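Please read through the structure below; I'll follow up with questions.
Coming up: chain A.
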Amino acid sequence: MLLQEAGIPDNVAYLVLGLAALVVIFGGWLVSFIVRLRGLRRDAALLAELEAEDGPVQTVVAPGTPAQAK
Partner candidate 1 sequence: MNRTLDSAPNRVLTVLTVVAVLMFVMAVGMALFYAPTDRQGDVQRLFYLHLGTFMGGALAFFIGAIASVAYLVWRGEGWDALALASIEVGLVFSGFTIVSGAIWARPIWNTWWTWDPRLTSAAIMWLAYAAYLMLRNGIDEPGRRARFAAVYGIVAFSSVIFTTVITRVRPDTIHPVVVGPSPQNAQGSFGLESPAMRVTLVFNIVTFVVLTITLIWHRLRMESFSRRVQALKMKLMAR
Partner candidate 2 sequence: MSDSIRSTPVPAAAQPRRKTGFWQATLALTAKDLRAELRGRELINAMLLYAVLAVLIFSFALELDREARETSIAGVFWVTVIFAGMLGLNRSLAAEKDRGNLDALLLAPIDRGALFFGKMLSNLVYMLIVAGLLIVLVTILFNISLLVPWLLAVILLGTVGFAAVGTLLSSMTVHTRARETMLPILLLPVTLPIILTSVKASTAILNGVAQADWIAWPQMLLVADVILLALSYILFEFVVEE
């Protein structure tokens, strides 16, 4: 893709490695961000349901709902 003139060392492999690092580091953060956001949305939905029921919350929530795990 890039013109190689005489005397210019060929180190395009390192450029590719650098781009891979870009993808891994920023992509990694993005994935972690999305995973965290999804978890929160799930929790929020669950909590909203529980709040709507407005019933004996304590007994319903207690057995191992993911939102409850602390």
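In this section, a contact is a pair of C-beta atoms (placed from the backbone, for glycine too) under 8 Å apart; a residue touches a chain by one contact, two chains touch by 3 or more; residues count from 1.
Candidate selection criterion: all candidates are chains of the complex that A comes from, given by their letters.
Here the structure is a predicted model, which is why all the values come from computation and not from measurement.
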| item | value |
| --- | --- |
| Touching candidate - 1 or 2 - for chain A as found in this complex | 1 |
| Candidate 1 partner contacts - residues on chain A that touch it in the complex | 1-5, 7-12, 14-15, 17-19, 21-22, 25-26, 29, 33, 36-37, 40-41, 43-45, 47-48, 50-51, 57-58, 61, 67 |
